[in-house]
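Sending over a structure as structure tokens; questions will come in a sec.
All protein chains but one are shown in place.
Residue numbering begins at 1 within each chain, and the chains themselves are lettered A and B in the order written.
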Amino acid sequence: MIEISNLSSDLGEFHLRDINLTVNQGEYLAVLGPTGAGKTVLIEYIVGIYKPEQGSIKVNGEEVTELFMEERNIGYVPQDYALFPNLNVGRNISYGLEARRMPPEQIKDIVSDMISRLKIDYIRHRMPLHLSGGEKQRVALGRALATEPGVLLLDEPLSALDENLRTEMARELRRIQRSVNGTFIHVCHNFEEASEVADRIAIMNEGRIIQVGTLSEIMEVPANEFVARFVKTQNIFNGVSDGSCVRIGETEIVKENSHTGNVIVAIRPDNIEIVENSGQENVFTGVVESKKLKPYFTEIFVKADIPLLVLCKKENSFKEGDKINIRIPQEKVIVIKNSE
Amino acid sequence: MSGNKANRKAFKALFYSFAGFLFLYSLYLFLSNLDQLFVTEAAVKTREITDVWGDDREIMNQFAGGFWKDPYFWKSLNLTVVTTLITTLIASIVGIPTAYALSRFRIKAKSIVEILFSSLIVMPGSVIGICLIIMFNYGPLWDLQNALGFRFAHSLFPGMVIASLVLSFALGLSAWKAAFDSVNPRFEQVARSLGSSRWRAFRTVTFPLAKSGIIAGIILAWTRAMAEFSAVLFFCGTFMELPSSRFSEFTKFIQMDQADWVSVAVWAQVEFGNIEYGFALAFVLVLIGGISVYIMHRIGAKGYIW
Partner (left out) sequence: MKLAVTTRGRWWPALCGTITVSILASYLLLIASNWIYLGWSDTVYFFSKTRMWERFWLTVWTSTVSTFFSLLIGIPAGYALSRFRFPLRHFVASVIDLPIVVSPAVVGAFLFGITTRFPFDWISEHYGLYIGRNVYGVLLVQFTVTAAFCARLMKASFDMIPVRFESVSRSLGASPLRTFFKVVLPMAKNGIIASMIVVWARAAAEWEGLMLFVGATEGKTDIMPFAIYLDWNSGMMGWVTSMSIVCILMAVSAISAMRIIGGKSNVW
């Protein structure tokens, strides 16, 4: 378990502003944000490479802000894994245990257990230079987990892997986290990756944590336009709300909401339905402007009074130029107060 | 297409010719002087007239001054090699932690430190020698030596070690710093996050990874110590003509009495007109320098003025 409170610091062009974050024992948190948001810097502050100007970090209830890196008991897997090239896989994994001067038999047991848990028996005596990306990743994980850290920090652990391996490794990460019941913080910039592994997601931008929540919380109630865009809600409009409906240009969408005045309206493309007949609430008629096949679905750009992106099943008979009716369910419309 | 090939060949030939010029110049510079080792009639006659070498005349008139028969040569070589090895040892013991600190720690006014050590490499040897003389022979350090009854300057130890250490350390430091700079600090951070102390992280990770660069730095420091001339000349001078009674029993026992730093000996012998002998010593130094620089090229040593 780790608690970060009021962490603020400046580091050259990177700065962290008032970071508050709690990750419970056995929880998997993904920190998500664009490049330059300060995610890696946050990790480096937690590891102890830099000392924060203010704020505190507690691991398992113990204050570690003033401690040296080696006293914090935090596992760290950097982006390039940094496996010690002069030691073989087994020695890499036992490195932290040897540092703690454990009896050799105990070290052997822990390393064997870790190696079988990670399914890397076959590379035990190899040098890290000759390992594939996925193998390196497992060894780095094993090395960090062998010492049973209070929290494990993973800095973009999957970005060095190729696309197919990435999904597999993401599931693997999840499995390992469950099997050791560890507290994981996983930094990445890819929404799909985060949704694959995490219990909760923290969205970060410009050195601040903007929103923390489960996947569905973030998708359904994004804190602001940035979050809405980041979780791939493609249909985002500026509108005016009067409490019972929102007006985007000429179009009026019925939606009970608590805001009045300028608002941002976000509609996820997978929430828009295609219906046979018009006349219902929030049904608009539009022309199919273009159609794009994707692996699991089809993307249709519909030109109604407002341009909308709609996702529908792969098999459909729409052609470009067809007229279709689309329905926007009232409960799926997201209204965010426009802060500008 | 063939025109292109000819073009490429002409280009290569042009650039090869410059490197070839330097190579041949250097080769010619060193090899053409091999004939200096042979004793000429004129030299023998001059020696008869001036009678400088009195008793040793028979030996001196041999090929290369008969240097291998002369205890002065062996004592000087002994003195120089042992002193440079001590120098290199001290330079490594002190220089490797310094290089590590300069490479890893956030030091205030780091640029001043770096300018200081870099400018030492391009500072004239005579300036280093004068600085050493003034530092040790005037002011508080002089008083200290008087109180101890012990002189730094014009002594075999520590005088020669100090004189050869100044530049040897600076050169070695540049190589060791380059070696540590080339090791990603991430390794050490991970090691420390795993609970390893800073010393253990250095010993088990950074040091093994920087090892080849560190060895290169040791060779570089030793080569520079062997090539030292001015600082030793200024700070220690020559010992050849000092009476035997000026040397302690221990110095005599380790065969270092009445011996000189080899490169100083080259200068002294040529200056005294004993050219064959001087060149013989010079060729010994060229051989030693050539072998160590070849080793450095083979292991790809690195170091920079930063």
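Simple rule for what comes next: a residue touches a chain if its C-beta (ideal position, glycine included) is under 8 Å from a C-beta of that chain, and two chains touch if they have at least 3 such contacts.
Since this is a predicted model, take the numbers as computed values, not measurements.
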| item | value |
| --- | --- |
| Residue among B:43, B:89 or B:130 that touches the chain left out of view | B:130 |
| Hidden partner chain, touching residue among B:175, B:190, B:210 or B:256 | B:175 |
| Option from B:40, B:119, B:146 or B:248 whose C-beta touches the chain left out | B:119 |
| Touch residues of subunit B, complete complex, unshown partner | 4, 7-8, 11-12, 14-16, 18-19, 21-23, 25-30, 32-33, 36, 94, 97-98, 100-102, 105, 107, 111, 113-128, 130-132, 134-135, 138-139, 166, 169, 171, 174-175, 178, 195-202, 216, 220, 223, 226-230, 234, 262-264, 266-267, 270-271, 278-279, 282, 285-286, 289-290, 292-294, 296-298, 301-306 |
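The rule is simple: only the chains that are shown with their structure count from here on.
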| item | value |
| --- | --- |
| Between subunit B and subunit A, distance of the C-alpha-averaged centres to the nearest whole Å | 58 |
| Residue numbers on subunit B that touch subunit A, as the complex places them | 184, 186-187, 189-198, 200-201, 204-205, 208-209 |
| Partner subunit B, residues of subunit A touching it in the complex | 47-49, 68-76, 78, 80, 82, 84-87, 95-96, 99-100, 143-144, 147 |
